[in-house]
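One chain of protein is taken out of this complex; the other chains stay put.
On to chain A.
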Amino acid sequence: MPKVIYIENNGTEHQVDLPLGATLMEGAVQNDIKGIVAECGGSCMCATCHIYVDEQFMGLLPDMEEEENEMLEGATSERMSNSRLGCQVRISNKLDGVIVRIPEKQ
């Protein structure tokens, strides 16, 4: 199973294995990573699973749909060039080792 390294806003690091096809949001919630709210449960409705993906993995991520792009504009923490919504990124083998940082607020 591919590994994901989540880094909480206070610097706490968690390395977890995710089953193929799980989203980075699901992986965070199921593994008790703090700072991912995911109020809508992965429907791309609430922008509370905002994450920053380590730049070296950005090119490997699935393309962003317009709806995610618009939701990110309204996210609580600042949108950066490596911002994504965790519910829209499914884990794959090529993302093995991906580093995901959690913003200060959702």
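The criterion applied here is as follows: a residue touches a chain if its C-beta (ideal position, glycine included) is under 8 Å from a C-beta of that chain, and two chains touch if they have at least 3 such contacts; residues count from 1.
Throughout what follows, contacts and distances are computed from a predicted model.
A.B. asks: Leaving aside the chains on screen, match the unshown one to its UniProt name from "Urea ABC transporter substrate-binding protein", "Aldehyde dehydrogenase family protein", "Cytochrome C oxidase subunit IV family protein" or "Ferredoxin-NAD reductase".
C.D. replies: Answer from the UniProt record of the missing subunit chain: "Ferredoxin-NAD reductase".
A.B. asks: Could you tell which one of A:A22, A:M64 or A:I99 touches the chain left off the display?
C.D. replies: Of the listed residues, the one touching the omitted chain is A:A22.
A.B. asks: Out of A:V4, A:A47 or A:L61, which touches the unshown chain?
C.D. replies: A:A47
A.B. asks: Could I get the residues of chain A that touch the absent chain, sorted low to high?
C.D. replies: That gives, for chain A, the contact residues 22, 26, 29-32, 34, 39-45, 47, 67, 70-71, 73-75.
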